[in-house]
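Every protein chain except one is present and positioned as in the full complex.
Per-chain numbering from 1; labels A and B assigned in written order.
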Amino acid sequence: MSSETPGASAAAPAADAPATPPGKPSGGPRAVRRTWGGGLFASELGVLFRRRRTWAMLGTLAAIPILIAVAVRVSSAVPAGRGPAFLDRITQNGLFVGVTAMLVSVPLFLPLTVGVVAGDTVAGEAGLGTLRYLLVAPAGRVRLLLVKYGGAAVFAVVAPLVVALVGAGIGASLFPVGPVTLLSGDAIGAGEALLRLLLIAAYLAVSLLGLSAIGLFMSTLTDVPVGAMASTVVLSVVSQVLDALPQLEWLHPWLFSHYWLDFADLLRQPVAWDSFATNAVLQAGYVAVFGALAYGRFVTKDVLS
Amino acid sequence: MTRKWLRWVPAVAVPAMIAAGVLVGSLPASAGDPLPAKTPQQVLLMIAQHNEKSLSGTLEQTSDIGLPQLPKTGPGGVSSDAAWLELLTGPHTARVYLDGPDNARVQVLDKMAERNAVRRGNELWFYNSKDNTAAHTQLPAGAGDHHKAAAGPVPTPEDLAARLLATLDATTDVSVGTDVQVAGRAAYNLVLTPKSAVTLVDSIAISVDGTSGLPLGVELNARGQAEPAFKVAFTSLTLQAPDAAMFAFTPPAGATVTEIPAPERKANATPPSGTAPEAKGAKRPTVTGTGWESVLEFPAGAAAMPGTAAGQAPMPDPAAGNPAQADPALPGGPMTGAASLLEQAAVAVPGGRLISTSLVNVLILDDGRMFAGAVPLARLQAAAGLG
Partner (left out) sequence: MTAVAHTTELSIETTGLSKRFGRQLAVDGIDLAVPTGSVFGFLGPNGSGKTTTIRLMLGLSAATAGSVRLLGREMPRHLHEVLPRVGALVEGPAFYPFLSGAANLHRFDAADPHVPAATRKARVRDALDRVGLSHAADKKVRAYSLGMKQRLGIANALLAPRELLVLDEPTNGLDPQGTREVRSLVRSLAEDGVTVFVSSHLLAEVEQICTHAAIMSAGRLVAQGTLAELRQAGQARLRVLTPDAGAAAQVLVGLGLTVDGATPAGRSRPTGDGPARDASGSDGDVLYAPLRAGSGDGGVPPEAVVAALVAAGVRVRGFATEQVSLEERFVALTGEGFDVVQ
């Protein structure tokens, strides 16, 4: 089909190209070597983060910890053990705003935003018609797919980070910050607590990589970005519903959302790394499977948009 | 162009490779018999002689005893008064840290929460992160021999093995099965099979570390059930002393701390709840039958379900697994919120109601007497003098 395996034509030798016709819009000599460089990746991030939609989604995510913090601040003390986990600890330690906000955003908000970005990757370009211009540039189908996944992965890292950092920030400004009590009852200093917060954000970022790969594959199936986004988000909901059905217990360890809420293992003393490792392996499996599917689909796809 | 299908090769190959990898990984690692053959007596001796007092490991417990699983609503989990029942019905993971007979810590890893029991010398702390409560008690001097008491809600294999071996007698066939792999270690598989046909217990398997003799896991199999009814085993284990800081516990700021008066003699029965000891002392169960066919009879009143009246234990009763009882699901501890759940699980039978699990049947007569045992209903009814 119409793509080449990476490196198969690693260079367009200058000698191969006939002399540049004079008087053309030329800005310099033709590049001799093909670069895999970050040019396209940087451009991809530029496009992603120059969209108003991206900022709207990040803003929504940032609003979650702010809403939680303000609600706790203006209301009376939360009785212990009520509401989402950690909510009752916020008044004692503002850093828990970040943890609570991440907990709250795991089931819907994070998958939703990541689903939108991942579902938009290829289908969005197809919908705009820009996909054909990227391909005749030529971006290379494999390279484009990798860059697209890279962009979605960066968003998957940024999204939980925004929740964590905004949460820690608003928490620190509205509530006292001090030693943080872990689930095991041990206390750690605020510095290490911030580190744990970042670890949780990393855990969630890893958790969302599998979903991003699913979104990428969905995105290669259609030219309608909304369809790819919706099906990705729906899949994340379906996965969570299946995970809640005890009748399907055999299936649970294979669901990409199964370990999403196990980030609490990072709040134990000592840190229980098992779930982090298991989750990472599971997500890597999803990335491999859906990456391969996306590859198969995208390099054989007729770009007709 | 004509080899378009080649592009789909990875999409087929990757899942196939993963499936193959999973399949290979799930095969029992039966590398012949890596351990020298031993008789059951020798294995029992290994258990008796093992002196691994320092370890850190992760235990995993699963049960499938036929009781409905408690609803786990979201990340919150169940209410604390039903916690002991929840321990029986759902899967659990716990981390165990032991350093000598006097230092121990058990962490039950719940979703978004954790229950801790920490023992350092004679100081015993319980902590539940869910409601941020802590309880403290001073163990009487000399309790050091019973360091297992601190083992907390998920019994260590060591505990269970000791209890089960104590019940060994002529009623049971003891054999050594094929070696197994537990927590990455080669282990002997000691299998106890009841001789009696009138019991719900099919077999009990204890895995014993091939080098140290430490029991690594216990598996209870019920008749007519493929999955183990109850299983607890190490998934990871290091036989080294944990960091001493593990056993230093100070209740976190803001936690509600309860002081539990030091228990009297019985280090092995330390219910933190105030009401349970009275009930226990007043009405002792009587045993009819022997061995696997034993039936316990509780006089009326002992099984009264106290509703919400009883004080809540910050930790599930560590004594619930009394050696005399085959299953800790028997009453005798606090059973406030869980009572209604058991009520739901009960079905009406002639003469009373039956709570049936794959390992234990409990018959509650209309007059309040209660019969329990690892036996079929007919046996309970016979013991109750019905039909």
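As a working rule, a contact is a pair of C-beta atoms (placed from the backbone, for glycine too) under 8 Å apart; a residue touches a chain by one contact, two chains touch by 3 or more.
Quantities reported herein were computed from a predicted structural model and do not represent experimental measurements.
Asker: So which of A:42, A:108 or A:195 would be touching the chain we can't see?
Answerer: Only one listed residue reaches the unshown chain, and that is A:42.
Asker: Consider the whole complex, including the chain that is not shown, and state which of A:140, A:210, A:225 or A:285 touches that chain.
Answerer: Final answer for the missing-chain contact: A:140.
Asker: Give the residue, chosen from A:59, A:129, A:176 or A:246, that touches the chain omitted from the document.
Answerer: From the options A:59, A:129, A:176 or A:246, the contact with the absent chain belongs to A:129.
Asker: So that we can see where the missing chain sits, which residues of subunit A does it touch?
Answerer: Listed in rising order, the touching residues are 1-4, 8-9, 12, 16-18, 20-31, 34-37, 39-40, 42-43, 46-47, 50-52, 128-130, 132-140, 143-144, 300, 302-304.
Operating definition for what follows: only the chains that are shown with their structure count from here on.
Asker: Could you work out how far the Cα centre of subunit A sits from that of subunit B, in whole Å?
Answerer: The separation of the two C-alpha centroids amounts to 40 Å.
Asker: Once bound in the complex, which stretches of subunit B touch subunit A?
Answerer: 1, 4, 7-11, 13-15, 18, 58, 69, 74-76, 80, 95, 107, 109, 111-114, 116, 118, 125, 127, 129-134, 236, 246, 249, 251-256
Asker: Spell out the part of subunit A that touches subunit B in their complex, as residue ranges.
Answerer: Result: residues 1, 80-81, 84-86, 88-89, 92, 103, 178-179, 181-187, 246, 261-262, 264-265, 268, 270, 272, 274, 285, 288-289, 291-293, 295-297, 299-300 of subunit A touch subunit B.
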